[in-house]
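One structure below.
Only a single protein chain was left out; the remaining protein chains are all shown in position.
Showing chain A:
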Amino acid sequence: MSERFPGLALGEGVRTGPAQQWGNVRLVPLLRSAPVPRLRLHPLVAGDLVDDPASQDDGTCCLVPHAYVLTWEGDTAPSASYGTQILPPRSPAPRRAHLDLRSRKARTAVRGRARFLPLDLAVDGLLSLHAGGPSVAWAEWSRATVHRGLSSPALTTYLGGEIEGLAEALRVFEIHPDQCGVVVHLADVLASAHLYPHPEDYRALHAGLLMDMFGESLYMYGLLAGEARPLYTPIRERGVRTLADLRERVERSRSDTLRAHDDLMLSSLTGGLHTSGGSRDFGGAGAPDPRERPFTVRWLVPAFARGGVDHVGEVVADRHGRVAYLKSLRLSPAQSRRGRLLRVLGEAGWELDRAALSLGTTRSGLVDRLERARLSHLLSPGLLAEHRAATRRRAP
């Protein structure tokens, strides 16, 4: 059911632009030759869009990115969208998770208009979505974690605003007129990629990157590394005699640099990813038959190869498979381990013994692993207690 992700096979109207760097942050713009027709950010998300897409009556769909915190019409409190959603304009509120406003963390997330959820909720939600496994009770999980705030010592994500230098790099970044997205490299490690259907959408959410999530290792990179050098392919000196020669060399240097970036620095995103199925709730507005839907939402699931670089994310593609919306996030090693376990469990049909067999371990070894990966809440309390008692008995 999974297929190779065709998305960032740039060239179908999307290409990378010349990078800009500030400190150790490198931002590479994603440019579109033309905006994706009939898809815009939901006007509630982008409160300051110049033209209100809902006012156009040509069947334009509206996009609500995953984990955005909004106050919907008719609601008294803000809530977070659960999974990226595509809605007709002026539609009733979609599937959403209400937040517990008693927690300080949730309150700070709500101030302002469109925000990301507290990170750990968002990432864990995304991971469990990807695994497609036994549906982890999102609402309860969320409430429990919100109550405790950041109590977990293994917290693995950071806000973009906490990453050294990212705020400044975003502030001084010069947005291209036809820019619809950005690829963020921290200390030349691909951190995340964002792509929207329309330049206005990107402009509205450019600063929102600060509320995005980044893995722990990227936070460390942000602290440690020095300056990112500009990407540049040296001009060949020989044979330059006229201005036309020089102009041709400049053009070649620019295109070589872009190609080198796409081949070397984007490969972990464009290479190993797989999309996995659009679920029943997702799809276009008002078309019951999936083939009729103008847009489909799919999740990006990494291959979870040992030692590889894993990205998760969501992608909205149109009927021809062109990417209209993309958001990816590089996982920290702990999250990768968690994702690998979930994947094996999913493939084994959630049977512990089969999963243990395919991992080359025993049933209790697998439970150990799940516990270490902080996934023990997936197991029934009885099984867990039994396992812990057995471990204690075995210990001297």
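One rule holds in what follows: a contact is a pair of C-beta atoms (placed from the backbone, for glycine too) under 8 Å apart; a residue touches a chain by one contact, two chains touch by 3 or more; residues count from 1.
Here is the rule we use: contacts and distances are computed from a predicted model.
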If you had to name the missing chain as UniProt does, which of "TROVE domain-containing protein", "CotJC", "Trypsin-like peptidase" or "ABC transporter permease" would it be? "TROVE domain-containing protein"
Listed residues A:Ser253, A:Thr361 or A:Ser376, member touching the removed chain: A:Ser253
Residue of A:Pro37, A:Pro230 or A:Gly321 in touch with the missing chain, whole complex considered: A:Pro230
Taking the entire complex into account, which one of A:Ile175, A:Met220, A:Leu352 or A:Leu384 touches the absent chain? A:Ile175
Write the list of chain A residues that the hidden chain touches. 17-20, 29, 172-177, 230-232, 234-235, 237, 240-243, 245-247, 249-250, 253-254, 257
